[in-house]
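Only one protein chain is missing; all other protein chains are in place.
Our next item is subunit A:
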Amino acid sequence: MADEIQTPADVVIIDTGCANLSSVRFAFERLGARVEISLDEATLRAAPRLVLPGVGTAAAAMASLKARGLDKLIPTFTQPVLGVCLGMQLLMTSSKERGAENTDIPCLGIIPGEIRELRSNGLPLPHMGWNRLNTSAHPLFNGLSTADWVYFVHSFCAPESSYTIASCEYGEAFSAAVARGNFMGVQFHPEKSAAAGAKILKNFLGLTLADLPKCALQQGSVEPV
């Protein structure tokens, strides 16, 4: 008998302890990818690419990451990492979504920027539904056009900055996606964005470090805040 061969996953979803990891898993599985959900450091380090999901509030999610030691671990990852929705926000420096706390919530500090309330200019909040992207040349958006719609649900946002790789408009322009080196984040839900979202996830599955823009981080150059 041959040794049992452990099939490596194409993507590992970081088990943040927050609800609803299954939607992201199902979306990758619809693309034929092998998906694993894990909290194990060795598994996470060996993964070809990682997803940082997130729902709920920044305060609760950061508390959960800390309880699992992920706040120290995640910034040291060197493979492509995709944060989704709150997962994107957690990559930034801090968040004003305080929950029950009295001060701003320190986040992972991988991508500089502060999460604050979306200034919707009188439009209903949360920003909920399908909206269009202004994408950059980042490889995550290969094959996407401004005619494509993606699904958003959020009340807080990352303002536009030099790390913005796609923007969206709802009362104001904000970052629909950010990137710094091997870390990427999308404010919308590609796993719920029909064909356009599937295209983005497929792009992510095909990404290697060599594809990422030259502003790539040097390994280990990021200190957690």
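Note that in this section a residue touches a chain if its C-beta (ideal position, glycine included) is under 8 Å from a C-beta of that chain, and two chains touch if they have at least 3 such contacts; residues count from 1.
Assume contacts and distances are computed from a predicted model.
You can't see one chain of this complex, but its UniProt record names it "Imidazole glycerol phosphate synthase subunit HisF", from the set "Imidazole glycerol phosphate synthase subunit HisF", "ABC transporter ATP-binding protein", "Poluprenyl synthetase" or "CoA transferase subunit A". When the whole complex is considered, the residue among A:49, A:138 or A:154 that touches the unshown chain is A:154.
The omitted chain makes contact with just one of the residues A:27, A:157 or A:177: A:27. Interface note for the absent chain: among A:56, A:106 or A:159, the touching residue is A:56. Interface note for the absent chain: among A:68, A:119, A:132 or A:202, the touching residue is A:132.
Within subunit A, the residues in touch with the undisplayed chain are 19-20, 22-23, 26-27, 29-30, 55-57, 60, 99, 123-132, 149, 151, 153-155, 169-170, 189, 191-195, 197-198.
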